[in-house]
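Let me give you the structure first, and then I'll get to my questions.
Every protein chain but one is kept in place in this view of the complex.
Take a look at subunit A:
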């Protein structure tokens, strides 16, 4: 659990963060979203002490972060940067396990770990392990960036605009990887994800915190934020999402239609990104379809889809 209590950051005469109070539960994929300059990156960099707060305290598992040994804290925290920042002088596997080298893990173990991690993000170890970063595409590089953050099996992973510089296809693939990794970790992994992209926030967050001009606007699940925006800012920030975006199966789920199901692995699966026409024809054929979201199955019937369409039409009028 990570707690921010009255955290304020002042640069000169500019307040970038004002009395921020946040509680990030263990195992959450917690998204901090807001326009640029809102203070979200500042907040996340305070967790691994790249930035020190002007006032206020941050606690991890009840203990003030200043009481942790800085090196141990950082070695136990994964970090993924917007511009990826793979070390250009090291090959892929050396990049991935640089923290293990700091921990003096023997070389064979390090290589094994690097190869194992590459496999997890869909990069063939034989092909990638010994290549240099500049031989990889941006998307591939950031996959490596993610594995590097996972090397020490950290409980906390910080991602700062990790996918913002990537093309839409790579971004989606990497979002899938993050969701998959988070689900696999079964609540042993807390991810704090910073983005300015509300769609990415909605897609990833178990909970989402919206920040604007250094002040927290609202914290809630996708559904809460879309259906009960706390103020005009939140409403307008996500308004675009409601209107312009083509409706997808995922969005039907996010808006609270259908229901979660434990035992439904044999039901026909529809992709999260499938748009409404595809979804409708699938429900027609199979009566009931399954969508995987945050490692859980959600079931949708034709009625759920019709309800969604009805409400959407109302909202648009």
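In this text, a residue touches a chain if its C-beta (ideal position, glycine included) is under 8 Å from a C-beta of that chain, and two chains touch if they have at least 3 such contacts; residues count from 1.
We take it that contacts and distances are computed from a predicted model.
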item: Protein name, per the UniProt record, of whichever chain is missing from view ("Glycosyl hydrolase family 13 catalytic domain-containing protein", "NADH-quinone oxidoreductase subunit M", "ABC transporter permease/substrate-binding protein" or "Phosphonate C-P lyase system protein PhnK"); value: "ABC transporter permease/substrate-binding protein"
item: Given A:74, A:203 or A:290, the one touching the chain that is not displayed; value: A:74
item: Options A:11, A:87, A:187 or A:268, residue touching the unrepresented chain; value: A:87
item: Selected residue (touches chain absent from view) among A:10, A:26, A:50 or A:247; value: A:50
item: Of A:3, A:101 or A:197, the one touching the omitted chain in the full complex; value: A:101
item: Where the unshown chain meets subunit A, residue by residue; value: 48, 50, 70-75, 77, 79, 81-83, 85, 87-90, 98-99, 101-102, 148, 158
